[in-house]
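I have a structure I would like to understand better, so I am pasting it below and will then ask my questions one at a time.
Shown here: the complex without one of its protein chains, the others still in place.
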Amino acid sequence: MSAPQPTTLSDRIQQIPRHYVYLLLAGVVVWQLLFPIRLPITPSVPTRGVYQAIAAVPDDKLIVITTDWDASTQAETGPQTQSIIHACFQNKKKFVIMNLQPPMGVKLANDLAQEAAKEYGAAYGVDWANWGYKYGYENVLMALAKNIPNAIGDDFYGTPVAELPIMEGVTDIHQVGLVVIVTGLSAMTEMWIGLIQGPYKTPLAAAYTAVMAPIYYPYLDSDQLKGMLVGAKGAAELEVMVDRPGKAVAIMNVQSWAHVLIVALILLGNLGYLFARGRTGGRQP
Amino acid sequence: MSPDLFILWAAAIATLGIYTILYRENPISRLFEHIFVGLSAGYLIVATWALNLEGKWWNPMIHDRKWYWIFAPIVGALFYFIYSRRLSWLARLVMGLFFGVGAGTFFRQFFPLFAPQITACFKPLDYQAGMGFQSFLFEIVLHHWIFAIILFTVLSYFFFSLPHEGRFGRGLGRSALLGRWFLMIAFGAMFGNTVMARISLFIGRMQFLLQDWLGSIIPWFAGRGL
Amino acid sequence: MGSLEHANWFMRLLFLSLCTIIVASVLLAQRGREMFIRRIPGLTAIEEAVGRATEMGRPIFFSPGLDSINIVTLQALAILSYIVRLAASRATRIIVGLRSPTVFPIAEESVREAYDAAGRPENFRPEDVRFISDEQFAYALGAVGIMAREETATNFLFGAFYAESLILAENGRALGALQVAGCPEPTQIPFLIATCDYVVIGDEYYAASAYLTREPTLTGSLVGQDICKAIVIALILLGVGLATILAPDRNFLLTWLGGGG
Partner (left out) sequence: MWFSRLLQRLFPPAPTPAALYLYLAFALAGSIVLIVALHRLLGPRGRRWLIVFVTFIAGLFFGLEYFYPVHGDPEKNFLTDWIEPVSVMLTVVGALTVGLGIYSLFQVHGRALAQRRPGWHNSLAFFLATFAMLVFGLWEHYLHLPQPPPDVLPWPKVVYEILFNGLFAPLQAATFSLLAFYIASAAYRAFRVRTGEATLMMAAAFIVMLGQVPFGAWLTSFIPADSPAAFFRLEMLGEWVLRWLNTPAQRGIIFGIAVGALAMSLRIWLSLERGTFFSEQS
C-alpha cells in the first residue's frame, strides 16, 4: 500500500525506495568483489582453539585430519581444510589426511595439501601423508584405535602405510596427538567422540558448515572439542591467523560490508523515524 | 562438441533475466518465469517416470511379472474423476485414503519429532557441585533459568480458551504478553541468522557473473576478487 | 528403551490420554457445551482482507504452501474452504496456486464444494485452481506472476513455507496487495512479519478453522488442545524438576521419552 510522497529529509530516509536498497546492496557486493577493502578480521575463541590445539601437539605425535566433505559444501569446507593444513605446516607438525565419507573428500583435500606442501618444501610420506578413503565408519575407528597400520592398509596412492617414514613408531591411537574433523555431515563428530575422544582422551577439533555448527556448541562448552571453525567465517579467521588470506577472507569481507550496509540502512531508517516523531510531538506523522 | 560455452552464456542470460524482476515484474522476467515453469514441468514428468514409476512400478510389473501392480494406477486414476460431477465421489474416495495416510503419518511422527524436543528441555536449575559462582551465573542462570522462563511464557501465549482478564486470567495475560515479547526476540534472532546465508547466495551468483562469464570476455575480471 | 522407532508403554499411555482428551472435548462441545475462545487478531483480519478485494473488484490469491498432502496442508485447505465461501458469497474471484500435484485435485474439489456451499456453483472457474510448478522457486516466480498479472488485491499465504516465502510476500507487498499469512513452523515467521499485514503464528494456525467457523466440533477440539498443552507443560516441569534433583542417568522421565542413553 503506497505511503504518501515523502517531503522532508526525515521522511525521505525513512522511506528509501526499495530499488535504491537493491542497487546499494548489488553495488556494495560488486565493488567489494572487484576492489576489496579489507575490514578487520579478529579470530574468535573457537577458531583460536583450533589453532592452539594444533600448536600444542607434541612433535612426536601425528595430527589426523578427516576431510568428510565434497563439492556440495566446498565453498566453506575447502578453505577450512586449506587453512588447517597451513597451520600444521607452519607449526612443523606431521599430519595425515583420511576420510570416511564421501570418497571425493580425500581427493579434493589431497590437491590442497600438495599445493601447500610445495610452498613449505614438505615431502609426502615424511611430513604428511594421505591415508585415503576408508569404508566402514565405526569399524574403521575401532580398528584404528587398536592398530593403525592394519586398519588403514594402503594409502591414497596404494602404498602400504607401514612403509611410509612418517608412520615410524606409529602403532595405535596413542601416537595420534589431535584429530581434526572437517565436515558438512552430521554424526561424524558423535562417532569420533564416542569411539576415540571418549575412551582414549585423544584431543579433538572440528570445522563445520555454518548451518550445522550450532548443534555442536555444547561439545565446545564441555571441552570435548578443543576448537571449532564455523563455516566461511571460521575459515577466514584461521586464514588470517596463518597469514594466508584467501577465498574465505574474500567472501567474509564482502559479507562484512553487506552487513554494514544493512545495519546502516536500519539505523538511518530509525534516525528518520525518531526525528519525525520529535517534530510531531511523539505522534506518528 | 563441448556444451560449456553454451552453458556459460545461457546461464548468464538467464541470471540477468531473472534479476530484472527486481525493478518490477516485466516482459523479460515474465518470459524467463514461463521458461522456468516449463522446464520444471518437463523435468517433473521425466523425474516422475525415471526416478519413480519406472523402477517402482513398471519394472516390477512388466519384468518381474508382478501383475498386481496394475491396481496402483487404477486407484490413482480415480483422482481424475474430479472432472465429472456424477462420479466425483470416486475421486473423494482416493482423497479420503490420502487424508487417512496424512493423519496416520502424523501419529507415527508425533514422538520421533517431539519427544527429543521435550527431553532437551530437562535442564537442571540448581547449583551443581564443584562449580564456582561465575560458572553458576553463566551456565545455570543465564542459560537454564532463562531457557525455562522463555519456554513457559511462550507456551502460555498459545492458550486460546482462557480469558486474559479476571483473577487467574490477568496472570496468564501478563505471562502471555511476556511470551509474545520473547517470541519477537526469537524472530529477530532468526531473521539476523538468515541474512548471511542469503547474501552468500548472491555473492555466489556475482562471482559467476563477474569472474566466469565477464572474465571469459574480459580477462581482467577473471583475476579479481579471487 | 532409548529408541524412537516404535512407541514404549509410556508413549502409548501419553498418546492415548491426549487423544482421549481431544475427542472427549469435541463430543462435549457437540452436546452443546458453550466454549470460550480469545481473540486472534490475524484471523479476525481475514474477513477484512476479503472485503478489500470485494471493494476493489479485484481477485484474491491463495497459496496453501509447498508441502504435499500432510496435516499442515490439510489445515491450509480448511482455511481455504472458509475463505472461498466468504469470497463466493460476495462474488469475489479467488485464484489458488499449487505446488504439489497431489494436493491439486483435492484443492480443486474443495474449492468447488465451497462454491456449492455458498450457493454460487455457477461462479466456480476450474482454471482458477492452478498447478504452478513443483519446483520451489519456479513456483515462487509463477505465483508472483499471477499476483502481478491478475492484480490481486489480497494475498493469503497459509501453509508450509520455506525460503521462497520472502519472494512471495515481498513481491506481493511491492504490488500493493493486503497480505495475511500463517505458517506453523517458526523459521519463516520473521520474514512474514516483515512483509505481511497480519501474521498467524504457530499454534494459532491450527486454531484457525475453529476460530473462523465457530463449529462446535472445532471449538471443542481447541479446548481439548489447551488441556493437552497443560499436560505437556506439566511434563516438562516434572522433567526439569527431576533433572534438578537427580543425576542425568537416573532421570526416568528422560528414558521413558526415548532420550538419554
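Letters A, B and C mark the chains in the order given here, with residues in each chain numbered from 1 onward.
Convention: a contact is a pair of C-beta atoms (placed from the backbone, for glycine too) under 8 Å apart; a residue touches a chain by one contact, two chains touch by 3 or more.
Since the model is a prediction, treat every value here as computed from it, not as a measurement.
Asker: Considering the full assembly, with which of the depicted chains is the omitted chain in contact?
Answerer: Its contacts among the visible chains are A, B, C.
Asker: Of the residues A:L34, A:M142 or A:I262, which one touches the chain left out of the display?
Answerer: Touches the omitted chain: A:I262.
Asker: Sort through B:L93, B:M131 or B:I217 and give me the one touching the missing partner chain.
Answerer: B:L93
Asker: Would you write out the residues of subunit A that touch the absent chain, in ascending order?
Answerer: Within subunit A, the residues touching the omitted chain are 14, 16, 18, 21-22, 25-26, 39-42, 44-45, 48, 214, 217, 233, 236-237, 252-253, 255-263, 265-266, 269-270, 273-274, 284.
Asker: On subunit B, where is the contact patch with the chain that was removed from view?
Answerer: 1, 3, 6-12, 14-15, 18-19, 21-22, 30-46, 48-50, 52-53, 56-57, 61-62, 64-80, 82, 87, 89-90, 92-94, 96-108, 110-111, 113-114, 117-118, 120-121, 134, 138, 142-143, 146-148, 150-155, 157-158, 179-196, 198-199, 201-202, 204-205
Asker: Can you list, in ascending order, the subunit C residues touching the missing chain?
Answerer: With respect to the unshown chain, the touching residues of subunit C are 3, 5-7, 11-12, 15, 18-19, 22-23, 26, 68-69, 71-72, 74-75, 77-78, 81-82, 98, 101-102, 104-105, 109-110, 113, 116-117, 126-127, 129-132, 134-135, 137-138, 140-141, 149, 163, 166-167, 170, 184-186, 190-191, 193-195, 201-203, 205-207, 209, 213, 215, 217-218, 221-222, 224-225, 228-229, 232.
As a working rule, only the chains that are shown with their structure count from here on.
Asker: Any idea which chain sits dead centre by C-alpha averages?
Answerer: Per-chain C-alpha centroids ranked by distance to the global centroid put B first.
Asker: Farthest from subunit C by Cα centre, which chain is it? Let me know.
Answerer: Looking at centroid distances, A is the chain farthest away.
Asker: With centres defined as the mean C-alpha position, give me the subunit A-subunit B separation in Å.
Answerer: 25
Asker: So, what's the distance in Å between the C-alpha centres of subunit C and subunit B?
Answerer: Between these chains, centre-to-centre, one finds 15 Å.
Asker: Two or more other chains in contact with one residue: find those residues in subunit A.
Answerer: Residues of subunit A touching two or more partner chains: there are none.
Asker: What positions in subunit C touch 2 or more of the other chains?
Answerer: Residues 174.
Asker: For the complex, give me every residue of subunit C touching subunit B.
Answerer: Touch residues, subunit C against subunit B: 4-5, 7, 11, 15, 35-38, 40, 69-71, 73-74, 101-102, 105-106, 108-109, 112, 132-135, 137-138, 141-142, 144-145, 148-149, 171, 174-175, 186-187, 189-191, 193-194, 201-204, 207, 211, 222-223, 225-226, 229, 232-233, 235-236, 239-240, 242-245, 251, 253-254, 257-260.
Asker: Using the touch definition from the top, list the residues of subunit B that touch subunit A in their complex.
Answerer: Subunit B residues touching subunit A: 22-23, 139, 195-197, 199-200, 202-204, 206-207, 210, 221, 224-226.
Asker: Please output the residues of subunit A touching subunit B within their complex, sorted ascending.
Answerer: So the residues of subunit A touching subunit B come out as 19, 22, 25-26, 29-30, 32-36, 75, 210-211, 221, 232, 246-247, 250-251, 254-255, 258-259, 262.
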